[in-house]
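Sharing a structure, written as structure tokens. Questions coming.
With one protein chain withheld, the remaining protein chains of the complex are depicted in position.
Take a look at chain A:
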Amino acid sequence: MSSHRIRRIGKEIADIRADTHSQISIEPFGEQDDVTHLRGSFPGPPGTPYEGGSYAVDVKIPTDYPFTPPVMKFETKVWHPNISSQTGAICLDTLSSAWSPVLTVKSALLSLQQLLSTPEPKDPQDAEVAKMMMRQPAEFARVARQWAVRYAGAPPKPDEDSQDVSAGQEPTEEDNLARYNGYNKDLVDRFGGMGFEVEQVVDAFERAGVNRNGGDDYDLGPGLMGDITARLLGE
């Protein structure tokens, strides 16, 4: 049964290498002769924030492949609602319930490339990204682009540069922390996880007289939590 898998994968790899048109590439993840753990990569689709980036995907071939799908996750960090920004885990039916044994590693990689063009925030893998995409589309596009430049090697476009400089938009790590105004980031982000902006949360903290605790994280207790939540909800 396992030689079955090896034989098919061998053909698939040869097929991917013979096809220079799709710009998909595949290589062994570790040892050269181990075809059960691969690294695939493809260019970010044009007309998306991912354009110009190169995306690497960790591909593991299960024992009963092709009857079960290859196990895939993004190695390159991606800001996309159907891909975990933390782990690279992917939410795509083709790679789970809708898998069919006539599909291939190449077709799966093409599906992932397609997924970058067609984000589906209503069926999210990363709730935070999905929420940003639905509520602040411009901010979503900006962060997605920033991640593409930072992690996927996408070239920053000249107009993006000048825009950033003139608007002073490119937030550095320091700027980001400044937004927290001395409060611990995790403490604030716990409210951010509910869908509030950092500035809103910090403002509510200040008005509720929350202790900065020297920038360390701590438990606010149910009373303060309730008070801040009520302020954030405008009650």
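Basically, contacts are C-beta pairs under 8 Å (C-beta built on N, C-alpha and C of every residue); 3 or more make two chains touch, one makes a residue touch a chain; residues count from 1.
To be clear about the criterion, contacts and distances are computed from a predicted model.
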item: Candidate names "DNA helicase rad5", "Anaphase-promoting complex subunit 11", "Zinc finger protein 207" or "Large ribosomal subunit protein mL43"; UniProt protein name, chain not shown; value: "Anaphase-promoting complex subunit 11"
item: Contacting the left-out chain in the complete assembly, out of A:Q23, A:T63, A:T87 or A:S100; value: A:S100
item: On chain A, residues whose C-beta touches the chain left out of the figure; value: 1, 3-4, 7-8, 11-12, 66-68, 97, 99-102
